[in-house]
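As you look at this complex, bear in mind that one protein chain is not there, while each of the others sits in place.
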């Protein structure tokens, strides 16, 4: 009985870019320090509609003397995120977390490559911050693709942390007009599997494309997956993803409890 | 196609007495001037839980140059009113109204008696105000019973409008310690059926007791009833009340569309 | 990128042509006049009126309604003015409008169904009959008729024999096998099927330990039941060849479109009217916008385009 449902108080809830909000939440000091890649289940206290909590990655975290601050970066895509976007300062939210397994960062190599698509930057931001602190000598390279310039969030901060930031957009409004997977593929020769750690998060199409790129080589790529969730704690079996088990057979694992971070090579796409 | 659903903006939502709130709402100028006894169906725009709108009497109304103001006086008794009480200034509510038939005031007599129980004062307040204006020469007497002093709302204003205000409370904390129906019964000899109009609103027990009092004489008493409502417009047949028809047979009428004001003698209590 | 002309919205329910697929559900729109101040009745595909019996019915004692999570319970018990009073007092009003009028027919016995059908068929301005064998709030007839394929078929036949109007049979969801009932009424001659009526439910007042509804149980309607309704519509459209009208928890154009995509030829809007008297108008406009946005010229192009 260590885990609690926290009541968070919204300190800020800003539209940082069109349809993209940054929510700053004050929460009790007992909130566990999250690992990069972990997430929270968030809901509006007392509301039955929307009914289920929504999973959102932890974008940033800091521990103060007698409280903690967490930031969530989220895109408005439907009812739940719409209602989140409408919450004003001082409103309360229910937070369950941190949940899931973060990225594996025990054995980070000399080169670290991040590949982000759109709002996929959210969990990667916390990871980049964390790795910068823990492995200051690693060479960090970020590939960040988005639909348009306005969907490139937190660039300043990211540029300070990474040696190299490659931006591309679907419409060419910032950086190269290209898909992030293509931009990375052009560069892949610069990296060697044995001294490169790769982390990716983004839409399914991006991850599928990455899967193809890495199917022909030895790179280890960790990706953070998304799936609709009910419990977030591993109980409902709702957030299944098809994974190859040790013998190569298909099993369904839970994004919330077995992930959300998986090795890309283990994932079986439909 | 005259009626609209109005979006009202909350200008004030104050706890005027324990568990009793006064909500002041700004609404479009096209809102019809309500008759005393009419009500609105109110809901929080976009919320599916609570699901149905709640019927609340119009407590006061004023028409400004390019908007109208309505006030609702309501007691927190359950989920819907709880949520109403939590709404802050600037919030929006959906308002359907004015609905129902108001009190019959064509033939107001020399003496006018109002009998209010608790929050039943809400529709009577607008009625008193209206009759004072229209029939300044009538003698207005109010019998107002409540659980305790703090549930006696708007006394100042009421005392200004009525010649005589008789207050009683269940716990004796204000006025006589007695039931309002008993206090009125002691005075009944002061009034003659042919020159007295009587209007009452309050909890069911009060109305049943009044029914007994008036069963033995010729007084005409109009009462405003409450029943759970879904549509508020007469379509669902949900808000039925048992009424004697002309032949004395039981029929179910709709509180929303046939009422909420009925002649007490027509009501069949279970 | 806009279509040059507005999308065509007309649908056919067999012989019955509707200018759009949006109608009101019986019992939730009175006799039309209750909402005439809010809604332009001319814009509706059809108005389905409150269930009509031979004689007026008192209905059940109150309380008759209770809110539930995402829905409501009702035990109105088919209070209505009777078929004759309907024709005399209510139909003239409805005839003034350009919306099909569908009379919801209820009987406690085969004979009552027969008589009500006969009377309505002789009236001017009734465009179709909807046979209610699914009301959960009456002691005789109602849901009992709708739970057994044989009885459902016999009611259907009884009504068909008395009328040349299109006959829609409205089914109850409180059954093990909705397809069996649907096929039985199809075989018995039904021109279309409406589903669903309400699910039977109840709730308890903790203070008094009494049911919230005097009738104890009532019919559950509203968005809470939408998933069940949609599933039943889908099950039935696969197994019958007559048109199906989707009903149950439709609050928005999106909800209505789900039913159409799954294969309903039209939809009925019930409880939504209570919560939002403009619901039908917003749903019609919403469907039109959806079609326009997706460059679909005719609503029939999306009906039954479900990709299971």
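Structure notes:
Here the chain labels run A, B and C in written order, and each chain numbers its own residues starting at 1.
Operating definition for what follows: a contact is a pair of C-beta atoms (placed from the backbone, for glycine too) under 8 Å apart; a residue touches a chain by one contact, two chains touch by 3 or more.
Fair warning: this is a prediction, and the values are worked out from it, not measured in the lab.
Only one of A:121, A:231 or A:264 touches the chain withheld from this view, namely A:231.
Set against the missing chain, the residues C:60, C:80, C:132 or C:174 yield one that touches it, C:174. The chain not shown here is touched by just one of C:5, C:241 or C:307, and that residue is C:307. From the options A:151, A:239 or A:261, the residue with contact to the unseen chain in the full assembly is A:239. Annotation for chain A: contacts to the undisplayed chain at residues 1-5, 43, 48-53, 96, 227-242, 250-252, 257, 270. The omitted chain makes contact with chain C at the following residues, 68-71, 73, 147, 174-177, 199-204, 206, 208-211, 216-217, 220, 222-228, 230-231, 234, 249, 254, 257-258, 261-262, 290, 305-308. Seen from chain B, the chain kept out of the figure touches residues 48-49.
Methods note: only the chains that are shown with their structure count from here on.
In summary, the chains found to touch both chain B and chain C are A.
Distances between chain centres, each the mean of the C-alpha atoms, put A farthest from chain C.
Chain A and chain C have Cα centroids separated by 47 Å.
Per-chain CA centroids place chain A at a distance of 55 Å from chain B. Shared contact sites, meaning residues of chain B that touch two or more other chains, fall at 48-49.
Shared interface positions of chain C, defined as residues touching 2 or more other chains, are 69-70.
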